[in-house]
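One protein chain is absent from this view; the other protein chains keep their places.
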Amino acid sequence: MLRKQMADKSIKARIEHTSLSPGRLFLRRLGRNRAAVASAAILAILYLSALLAGFIAPYAMDRQNRQASFHQPIGIRWSDECGWSWRPFVYDYRSGKGITGYEKAAGKRYYVRFFVRGDKYKLLGLIPSDRHLFGIDAPGKLYLLGTDRFGRDIFSRLLYGAQISLSIGLVGIIITFFIGLTVGGISGYYGGAVDNLIMRFSELVMAFPSFYLILAIMAVLPTGMASSLRYLLMICVLSFIGWAGMARVIRGMVLSIRERDYVTAARSQGVSDWRIITRHLLPNTVSYVIVAITLSLPGYILGEVALSFLGMGIQEPMASWGNMLQAAQNIRVLTSYPWMLAPGAMIFITVLSFNLLGDGLRDALDPR
Amino acid sequence: MSLLHINGLQVHFQTEAGLVRAVDGVDLELESGRTLGIVGESGCGKSVTMLSVMRLIQPPGRIMAGSILFEGRDLLALSREEMRQVRGGGIGMVFQDPMTSLNPVLSVGEQIAEAIEIHKRTSRRRAWSMAVEAMERVSIPDAADRAGDYPHQFSGGMRQRIMIAMAIACKPRLLIADEPTTALDVTVQAQILNLLRDLQAENKMSIIVITHDLRVAAQLCHDLAVFYAGRVMERGNAEQILSNPGHPYTIALRNSIPGFSSSGERLQTIGGNPPNLIDKISGCVFHPRCPTAHSSCSDLSPVERFVSDGRSLACDYHALGEM
Amino acid sequence: MYRFIIRRVLSAIPLLIAITLVSFAIMQMAPGDFLTQMSLNPQISPQLIEKLRVTYGLDQPVHIRYLRWLWGVVRLDFGYSFAYHMPVIKLIAQRAAATLLLGLSSTIFAWGIAVPLGILAAVHRNSWIDRLTSILAFMGISVPTAFLALLAVFAAARTGWLPIGGMHHMSYEFMAPWQQFLDLLRHLILPTLVLGIGMLAGLMRQVRSNLLETLRSDYVTAARAKGVSERVAVYRHAFGNAINPLITIFGYYIGDLLSGAALVEIVMAWPGLGRLMLDALSGKDIYLVMGSLVISSIMLIGGNLLADILLAYSDPRIRYD
Partner (left out) sequence: MSSYKLIEVRDLVKHFPVTSGVIRARKIGDVQAVDGVSFDIAAGHTMGLVGESGCGKSTLGRTLLRLIEPTSGSIRYEGQDILRLSGRQMRPLRRKLQMIFQDPFASLNPRMTVARIISEPLEVHNMVSDAERNLEIERLMSMVGLDPSHAGRYPHEFSSGQRQRIGIARALALQPSFIVADEPVSALDVSIQAQILNLLVDLQKELGLAYLFISHDLNVVRYISHEVAVMYLGRIVERAPVESLFAKPLHPYTQALLSAAPGFGKDQRQGPVLEGDLPSPMNPPTGCRFHQRCPCAMGVCRHHDPLLEEMANGHAVACHLWSASA
């Protein structure tokens, strides 16, 4: 007994701390890729802002100001001809002579205040609140990125739109991945007739002209449909098209890992199927799957954008980056109020970040 | 004058983990018409040395120092264009895996003819017929018909014959064969070894064979160079080295091969593992695993010295000295 | 080879039937039809609508209508467009021509730039040109088509250098043939750039990574050992093998030409199939929708088949029988 204890102690003491798991090595390599780290940070900020949209946005999603239609962005200032201010402030704007354009009403400063009361919202969809990160006393206006036709604050709507546009990718990919993992896993692990059937079916799905098909499905939805239902249906349709490719990737991965000697070794030792799948197959697919998810996620975001842009997706007054961009389609709006393109820039930044992060993950996984 | 003379060659690879001194001061000499075997375990720098002769070291590898004289000209000082003439013209090379070293989308005839076109400056048609001749020389049946076939249509042994035909098509003075039989089955390996021996007798060319198998080297080579950790441990006449090895590493290497010692007898082993070339070893590179290491071996790097006609050793305490 | 093609074409038939069946079913799920919208117009009498309903066969049960439509398709009769008052096939032929023109020009543009740039980036790996092209490629992959198209329109409107949309100038009819040609070219430039940039970026990355892979291969080293020049090693040996995956991608692009251009067409007022499809969908112009779907499915299947055939020619290891 004493001998056992001593051995126990000695073995623990002697295990060196230098040893790095493959996962740690992966993270360490990823950490050296500055673009990927920056992208991850940007994405984290974006998702966090979307989550706390109600708190961060100075206005509610549908707060209109008929007197401020197509208001240009209002810059926050720290100084003017009267000198510096230790508090940020904005000027007031009055509507000008023409139909468009607002002129600066100089002189009066409106200070930006923090943790102010404003429009009511529900934090995380649960907690009712009316505190906002920042705001301004009426009649001051805080349109960081300008307003749209109805005088709604674009910055606030971008944050609310992010809730839709960013979550659609995440939820969509999770559904796709879940179907893909199940179907591809079964197909790869069991093989034979099941495999053959599933693969033929996935080929059929992939032979559909997917964009037109999605368009057709979205087009036949009744116009009066609740937007949350529409949102769900859109995810389902996008996932239905996407699962086939994912299933084939996972099937290929399972097939190759199933043939590795360490799986054979586990089988030869009487390790159960379940344990082989959970201990040997899945942990070794995880990193590939993360890369695959990161790289295919932008497809869902862009899918929502395309559908909503064509008026087949998220409907007004709900905000999504796609339908906000739709408002810029009018040539007169586009040329006179270029800030309407802001949602496009947001989509671009998001998709770029996902692509850079995915590429970094792939490099870290398979360094050459 | 020797056909090939390598002097103080150093090749380094800058990797993520650190600087790898793959070849760290190698001297070699090969007389015309002879076969030199380069033996050693994986990662000992034998392939890198020969790729340096062809100047085919790709980044992150770099030749840091040394000279490689081929027929009196320093290959490392040649222009790119001059070097291209040497490759395939003066020196032919055969690689380990005939499966991956033949271009899968070009017919084998095209691949052999390509070498001929470059070095002989002849017409396409003439190059093709010379390619067929080269295939006949390596005993590929129905060479004329099969020249239009693609690599995947040949068996492993036939592919290696095609690689050899490609390397010797322009009658090089030196043929470098990098593990030419490792990827092949034993019976096919014997065919290829016979072929190499016949070709040498016919063409009077020199051959360098890189191999990890001392027995393959014993079959084919006049001379031997034993590599360890990017350095030459021992070189000289093959028969002499195998019957009476001088360097402790050569002795250990030979004795660890089953079949050398008779069956039932316990194999002699070399303790420990081959060194990681990133960590610099002070003194003799072999001393951590050497069964006869002296205390000074860890401090002083042994100088290669000649012991008898053509034999040289890099060991300060070699057994041959006492003879 | 011919047997393979015939077999593939034959196996495409059940696929097409399945696709049309699904599409027909989807269209049926929509409440109402084209005539329902017409009936909201007080100037059209209910009698007339009922008559039209019989004429168009909309009074028949679904399966009869589908079979009728299918029988028509076999005879190359894709039905009649309610909104445009003309046979679907004629309408599609017009619009598909415009889409194909755009698709073709952007494909040529994308491949013409992506392949040399990709090769350059791979050969000079980790050089400034590699880094620059890779940054541009990432931006190109990530920019949403609709956003890019809007930016292009914005730029065109602000500078006035290029037309902001459409395919022809208003006075196109009165131009001399060479003026017409130049006018078409001017209208083609922006949509081509917008559609091409997305393709170009992805393709360039693909060319680069494929070539890097083959440049590392043993047969390229073996070729160098033969004394071939660096150019021959890169272009004949490495690129010759790197091209195979690109051919598959090429087939995919061909297949995707019709639906891939939809967003650009809509933003830039290009009179192609994408706009037609969108209008048809919102107008519940069912036969027009079906016709467009069939055509784009055929393109998709044909593109993949084309890729397989090209692949067999470029890679001797692939044999179909």
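Quick notes
All chains are identified by letter, namely A, B and C, in their written order; residue positions are counted from 1 within each chain.
Note that a contact is a pair of C-beta atoms (placed from the backbone, for glycine too) under 8 Å apart; a residue touches a chain by one contact, two chains touch by 3 or more.
Quick caveat: nothing in here was measured; it's all calculated off a predicted structure.
Just so you know, the chain we are not showing touches A, B across the whole complex. Screening B:L3, B:I38, B:I91 or B:L214 against the full complex identifies B:L214 as the residue touching the chain left out.
Considering the whole complex, the residue from A:P222, A:P283 or A:P317 that touches the absent chain is A:P283. Although one chain is not drawn, the whole complex shows that of B:G157, B:G283 or B:P302 it is B:G157 that touches it.
The missing chain, though absent from the display, is touched by one residue of B:M64, B:A77, B:A201 or B:L267; that residue is B:L267. From the options B:L19, B:M64, B:A77 or B:I257, the residue with contact to the unseen chain in the full assembly is B:I257. Although one chain is not drawn, its touching partners on chain B can still be listed: residues 41-42, 155-158, 185-191, 193-194, 212-216, 218-219, 239, 242, 252-253, 256-260, 263, 266-271, 273-274.
Those residues of chain A that touch the chain absent from the view are 4, 7-8, 11-12, 14-16, 19-23, 25, 196, 200, 260-262, 264-272, 275, 279-280, 283-284.
Simple rule for what comes next: only the chains that are shown with their structure count from here on.
Common neighbours of chain A and chain B, by the contact definition above: C. In this assembly, the C-alpha centroid of chain B lies 54 Å from the C-alpha centroid of chain C.
The part of chain B that touches chain C in the complex is made up of residues 54, 56, 58, 80, 84-89, 92-93, 95, 97, 100-107, 114-115, 118-119, 150, 152, 163, 166-167. Residues 204, 207-213, 215-217, 219-220, 222, 298, 302, 305-306, 309-310, 312, 322, 325, 328-329, 331, 334-335, 338, 341, 344-345, 347-348, 351-352, 354-356, 359 of chain A are the ones touching chain C in the complex. Listing the residues of chain C that touch chain A in their complex gives 15, 18-19, 22-23, 26-27, 29-31, 138-139, 141-147, 150-151, 153-154, 157-158, 164-165, 258-260, 262-263, 266-267, 277-278, 281-282, 289, 292-293, 296-297, 299-301.
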